[in-house]
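Please read through the structure below; I'll follow up with questions.
For this view, one protein chain was removed and the others were kept in their places.
Order of writing sets the chain letters: A, B and C. Residues in each chain are counted from 1.
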Amino acid sequence: MNSFGRIFRISIFGESHGESAGIVIDGCPAGLPLTIDDFLPDLERRKGGTQKGTTPRKEEDLPIFKSGIFNNTTTGAPITILFENKNTRSADYEKLRAVPRPGHADFVARKKFGGFEDYRGSGHFSGRLTVALVAAGVVAKKLLEQTSPHPDSHRDPLQRRGAYEESTIKVSATILEIGGQTDLDKGLQLAIDNKDSIGGIIECRATGLPVALGEPFFDSVESVLSHIVFAIPAVRGIEFGTGFAAAKMFGSQHNDAIENMQGKTTTNHAGGIVGGLTNGNELVFRIAIKPTSSTPKEQTTLNWETEQVETVSVKGRHDLCIALRVPVILEAVTAIVIADMLMLEQHIKRILP
Amino acid sequence: MNSFGRIFRISIFGESHGESAGIVIDGCPAGLPLTIDDFLPDLERRKGGTQKGTTPRKEEDLPIFKSGIFNNTTTGAPITILFENKNTRSADYEKLRAVPRPGHADFVARKKFGGFEDYRGSGHFSGRLTVALVAAGVVAKKLLEQTSPHPDSHRDPLQRRGAYEESTIKVSATILEIGGQTDLDKGLQLAIDNKDSIGGIIECRATGLPVALGEPFFDSVESVLSHIVFAIPAVRGIEFGTGFAAAKMFGSQHNDAIENMQGKTTTNHAGGIVGGLTNGNELVFRIAIKPTSSTPKEQTTLNWETEQVETVSVKGRHDLCIALRVPVILEAVTAIVIADMLMLEQHIKRILP
Amino acid sequence: MNSFGRIFRISIFGESHGESAGIVIDGCPAGLPLTIDDFLPDLERRKGGTQKGTTPRKEEDLPIFKSGIFNNTTTGAPITILFENKNTRSADYEKLRAVPRPGHADFVARKKFGGFEDYRGSGHFSGRLTVALVAAGVVAKKLLEQTSPHPDSHRDPLQRRGAYEESTIKVSATILEIGGQTDLDKGLQLAIDNKDSIGGIIECRATGLPVALGEPFFDSVESVLSHIVFAIPAVRGIEFGTGFAAAKMFGSQHNDAIENMQGKTTTNHAGGIVGGLTNGNELVFRIAIKPTSSTPKEQTTLNWETEQVETVSVKGRHDLCIALRVPVILEAVTAIVIADMLMLEQHIKRILP
Partner (left out) sequence: MNSFGRIFRISIFGESHGESAGIVIDGCPAGLPLTIDDFLPDLERRKGGTQKGTTPRKEEDLPIFKSGIFNNTTTGAPITILFENKNTRSADYEKLRAVPRPGHADFVARKKFGGFEDYRGSGHFSGRLTVALVAAGVVAKKLLEQTSPHPDSHRDPLQRRGAYEESTIKVSATILEIGGQTDLDKGLQLAIDNKDSIGGIIECRATGLPVALGEPFFDSVESVLSHIVFAIPAVRGIEFGTGFAAAKMFGSQHNDAIENMQGKTTTNHAGGIVGGLTNGNELVFRIAIKPTSSTPKEQTTLNWETEQVETVSVKGRHDLCIALRVPVILEAVTAIVIADMLMLEQHIKRILP
């Protein structure tokens, strides 16, 4: 399914070299101010061409509002945001039609859609669609900005006593390492020197979340976040808090001791989630990004026509390290999930402010 | 939400020390033979009390069919399977009511449900509910057994040429390490010696899957699998194929070369998934299990009544290493997801055989 | 699918002559008091055997709580309510196995489930399952009782000026006519005299609803209500407000003039719904119930074995006029929909009170 979310719900569409990529956002509250300028910084962060190691393909990436916005404000009706594809060089891909590129969706897409798929530049499977995720993320982030989850007197007698600090929810993702190097330039240079692509690790943190977001049983915070995170191309793993390291720890080491009535813990090995719900501490998780499948290096694959193995060298314009572009996308999907959880828990009203 | 799945859809309910734990399975095809005996081996694998390091609590764990089965066969109507709770010692937990146990859902559950939650033995958040997942997993596994995905002539002209090997889908999970030790006894002894609980890593593999299971965009195989996997208590991370190691690799190292028309690759770094879809190779993923939150060691936490930090020692009957019981649960949720994907892709008919 | 609802979500299961009929209610707020006594009056209203024209089959119909209730209060976890089938006489139906009863689901059920269906007493298609709907309706009604939708200052500056009257939401359904007679006894006597079954019309009204329940576009109040109403066996039509009569009216006759700031209109031809949303007036709709398919009269049908048309006379215990039992079921599904809409619009908190 190309839709995700329960109240704040997105439907994505588009192709790499087709007419457009875009998104419909259903369930966004009415009254949220939105202008094109709100989108530009995050779209710029995602865009290739400015960083060493990113693709020279440059799209203008101007969001076009097609519905749901009136007088620069959300109306409560579905918001449609479109990005037109202009700067495409499909010819690069036509040549590769007979040879599925290793690591790409070419082979499985053809199996799934019987040859009817738009194969140009990975078509619907392209990272190009993340431009639409970033746009939805901008809407979600603006929503979070306007939200100050505060004590709900119905919730818990304890909350009435302890004072919530006025908090704004903030989501930020950073690259922890590239090619195993915490010095990112060093990691990138490794790829350049080897004329190869390379992977990386990104960490995402969210502060200011109220306690008890997330739903039992299947819609734990980890479940919903990982669901959307794995929709980002190239993600191979996700871990929350201490993550895989927890498997080597003793319980007495791993448990976080609660130290105040707002749920603050002395340590944060849990990464802000216990029992599938936020526990009042910082949300922390990391994802692994595989090296870009398109590498300048020669590789072998199967030719669909000759049914023979042959050598292929992927030309086109590609990122050496796709991880460089992922942080803003990771922030986007995280903000989308948080917005949805806040609405489910009624921390965000259906009309703002 | 306590429901999961699109066609083969499960709804879970129950509490640790309440009346029962159970599951409703909607969308299971008619005509699948099912008897209580089918459930016993997997329920036995999950049960505590027989392994060093697992809880001495023993439930009879006999599945009671409440609907959807007639003449030992599924009817196509929703299947309800109930497990009654008999062997509960709630008094152990009553004493702890005022002190949320570190690492447990006590604190967040109370915040979410305002004190109305069934707090006995983690209530609805308890690992007890995994007995219902295992039961649904047995139904899913039986479904997979009866399924031989084979070439669909509509799919791809290429498939007509290449012969599918007749394959039965098999799912199996094993413990890779405990407390960082691949010698599991050694890892367990570490916990026993330290009078502490300990974590572990489980690997799950599935063979015989047809190419192109999974849906673009949000319902990639990784997305849907990780969604349900994180519903299993104590899971802290998941990685597919090379997983986090991929972040350190070059593209030319990581890409798997396709070597035949069925999608077989020379290596399987992708863990059987490309572009979010199965690619005809073995599905491989690993999860990290944190150490059991209930450890014999003394810990500090906050007393809800006095609002003071105090020392707590969790009595009750608990597993030293919850990872020991997870493999059969992990197989269950994996089989559930595969069954659902096979039905979406029409590899399983709505009436069997 | 055997599930319905978005936040307040029900999953139904069971058969007429199987183990049980039951329902899982997910998303019910925590803190709602619930005892078995709350269910008895509505279950009694639905039960056959006490009214002229209803079936002599008598089930004890005692709800058994299987999850989600603790200390006579909802916990926020899924509520499972079970009804065991005791008073079944399957032999009545075994004889009819080869001859699908006219007007019943026997034929289509066998086509859909290939002969694996539980055919005894219509199995999963039986009106028996409405006992579970009525139980869920009791929970929904109690929820409505505790809800006083009141002015939300975020909503509309106009609301701040106009004072809402404190209102409790009430749902009630009554039989308007049987066999075309508004004198119900007369209509019923018609059936008795003719040794035949007979149909009827039921009207449902709900007062105290806040303005603007319902969602654009597909989830209009009429859409969601009619969806669940047609799940009640024997319903053949539904109309809101003036309904079919509206097709004969002029616009100036049909339009309701708004006369105060709370949306009160001079007339209520719209039945309380405009643009798919509640408009602050009484919700009014009517449904048509066909005559009970099981009639004492002889009928012809096809024998599945001989493939010959033959005469059948349906014995068993049946209602002459199923419409007599529908009002409490209609109230139930209406209350369920209203509860769900109130939660979506955040008029009901996730923790009560």
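Operating definition for what follows: contacts are C-beta pairs under 8 Å (C-beta built on N, C-alpha and C of every residue); 3 or more make two chains touch, one makes a residue touch a chain.
As the structure is a prediction and not an experimental result, all values here were calculated from the model.
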Which residue of C:Val274, C:Leu324, C:Ile338 or C:Leu352 touches the chain not shown here: C:Val274
Contact partner of the left-out chain, one of C:Gln146, C:Ser172, C:Asn194 or C:Gln346: C:Asn194
Residue in contact with the excluded chain [from A:Thr54, A:Thr80, A:Ser226 or A:Thr301]: A:Thr80
Touch with the omitted chain, as defined above, among C:Lys47, C:His124, C:Arg325 or C:Arg350: C:His124
In subunit C, positions touching the absent partner: 1-4, 6, 12, 100, 102-105, 107-112, 114-115, 122, 124-125, 129, 154-159, 161, 177, 179-180, 191, 194, 196-201, 211-212, 215-220, 222-224, 226-231, 233, 235-261, 263, 270-271, 274-279, 288-295, 297, 299-302, 304, 307, 309, 323
Chain not shown, touching residues in subunit B: 6-7, 77, 152, 154-155, 216, 344-346, 349-353
Subunit A residues that touch the omitted chain in the full complex: 1-3, 9, 11-15, 18-22, 24, 26-27, 30-31, 65-68, 70, 73-80, 82, 112-114, 116-118, 123-124, 350-351
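The criterion applied here is as follows: only the chains that are shown with their structure count from here on.
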Where subunit B and subunit C overlap in contact partners, by chain label: A
Distance from the mean Cα position of subunit C to that of subunit B, given in whole angstrom: 37
Between subunit C and subunit A, distance of the C-alpha-averaged centres to the nearest whole Å: 43
Computed distance of Cα centres, subunit B from subunit A, in Å: 25
Of all residues in subunit C, the ones touching two or more other chains: 77, 350-351
